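Comments concern the structure below.
Excluded from the complex is one protein chain; the other protein chains are retained at their positions.
Our next item is chain A:
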Amino acid sequence: MQTIINAFPYLMEGLQVTLYIFGIAIVLGFLLGLVVALLRLAPFKILNWIAKIFVDAIRGTPFIVQLFFIYFGLNSLGFFSLDNTTAGIVTVAINAGAYFSEIIRAGIQSIDKGQTEAARSLGLNSTQTMRHIILPQAFRRMLPTITNQAIISLKDTSLLSVIGVADLTQEGRIQASATFDAFNVYLILGIIYFIVIYLLSMLASFVERKFVLR
């Protein structure tokens, strides 16, 4: 019990890092996903292609390889040097962005064509139609899948411990070896992740209920 009490403050520090990385990466990832989805649906073949190649590349490779590529691979070129936290945020954002873009694309396409026609017939241009009519409806529909991807991305942040980011998992590893109580430390680690993810899904279902489509 004492080992856990001693380890706990370190784990909380790690949790802060995890939430910080997750918070920034998920917002960037969502914006990236929105841009990629719109490119994917744009009336220009070349843009569709670029978006599709990006999504396929991310979906077709493991997260850890993407992380190594960005942290070790890009840094080895010598043009710039990303610290491990930045590299981690970038990787999580790019990875989530690819998945988000597919969710957003499907959401946009699920909205009835009549909605676009009604908006355009009133004189709204395509940007106004997307912004005021299509996206608000699409987002409500996407919310459960978006939550799901956010949870996956949160869990992916634990892999950043491999490049030495002092996140929750990394702090757990340090405490496990420092205290020689791996069983209890990793148990607590799991419980902390579980609680955070549980709170995240509660928040999501609250938002969902608030914005339910009538």
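Definition applied: a contact is a pair of C-beta atoms (placed from the backbone, for glycine too) under 8 Å apart; a residue touches a chain by one contact, two chains touch by 3 or more; residues count from 1.
Heads up, the rule we're going with is that contacts and distances are computed from a predicted model.
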Protein name, per the UniProt record, of whichever chain is missing from view ("Sarcosine oxidase subunit gamma", "Tryptophan synthase alpha chain", "NADH-quinone oxidoreductase subunit C" or "Amino acid ABC transporter ATP-binding protein (PAAT family)"): "Amino acid ABC transporter ATP-binding protein (PAAT family)"
Selected residue (touches chain absent from view) among A:Ser81, A:Asn125 or A:Ser177: A:Asn125
Missing-chain contacts mapped onto chain A: 112, 114-115, 117-125, 128, 132-133, 136-137, 140, 213-214
